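Sharing a structure, written as structure tokens. Questions coming.
As you look at this complex, bear in mind that one protein chain is not there, while each of the others sits in place.
Presenting chain A:
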Amino acid sequence: ARPHPTMSSIGTGYDLDVSEYSPEGKLFQVEYAHKAVESSGTAVGICCRDGVVLAVENIVTSKLYETNCNRRVFHIDRHIGMAASGLLPDARAVARHAREEAADYRQSHGEPMPLSELASRVSNLMHAYTMYSAVRPFGCGVLLAAFENGRPQLYGVEPSGVYYSYHGYAIGKAKQNARTEIEKLKLAELSAANGVKEAAKIIYSCHDEVKDKYFELDLSLTSAETAGRHVIVTGEQWTEASNYAKAALEEHDSDDDV
């Protein structure tokens, strides 16, 4: 392994292939893939009493873009939603695989794919790309959500392929702040309709006004009210959530003024 002149010294010499361990037993390419997620807009998933909410701080780099042209929340079949943080094209590739898996399962088993099964497949996929020098790991983390048999479910899969089931989770640049905010919520009592507003509020409060001026709020909901269908929140419900978040932000800001 050749020393890389311009890279910082963190992984020097052991970071050219994902198939190469460092002497400390790290896979630096996977760690760098995590960095791609950490430098991207925050994605948040919250299991509420009767549904699951996904929200993404979709940072938009130019005002020239049409709104909502590059959403970061995807449908995977009718009943599963996916939010992504990290490289968007990688997220789209993961979504494409997930959709194929879900469609195949539905075709063979005659019923919608359980989320636990899909999460396992997505994890296997992402992990497979961490084992060969010919490919690079996916530079994205994904949150998968569904409301199955009356139970809200949320899974998070990271670039290494590791995945867990969560009550609430956040990935991306402000993940620490967002996770702290999620922990403050009383999830067992929170309705999905209110969860949408709370998720919006968390995104707005974690958004860094200075570094990333302009962002779009991508919101989605899978709940008893949507009959288990994954629905992208738009129109009135989106405006209500967005206004609630902005108002909370102003209140917070005005609290700062002594």
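Throughout what follows, a residue touches a chain if its C-beta (ideal position, glycine included) is under 8 Å from a C-beta of that chain, and two chains touch if they have at least 3 such contacts; residues count from 1.
Just so it is clear, contacts and distances are computed from a predicted model.
*Asks:* Could you check which of "Autophagy protein 5", "DNA replication complex GINS protein PSF2", "Proteasome subunit beta" or "Aspartate aminotransferase" matches the UniProt name for the chain that's left out?
*Replies:* In UniProt, the chain that is not shown appears as "Proteasome subunit beta".
*Asks:* Among A:Tyr32, A:Tyr129, A:Tyr169 or A:Phe215, choose the residue that contacts the chain missing from this document, as touch is defined above.
*Replies:* Of these options, the touching residue for the absent chain is A:Tyr129.
*Asks:* Kindly state which of the options A:Arg49, A:Arg78 or A:His167 is in contact with the chain not pictured.
*Replies:* A:Arg78
*Asks:* From the list A:Ala103, A:Val162 or A:Ala247, which touches the chain that is not on show?
*Replies:* In the full complex, the listed residue that touches the missing chain is A:Ala103.
*Asks:* Could you list which residues of chain A touch the chain missing from the display?
*Replies:* 74-78, 97, 99-101, 103-108, 121, 124-125, 128-129, 131-132, 134-135, 232
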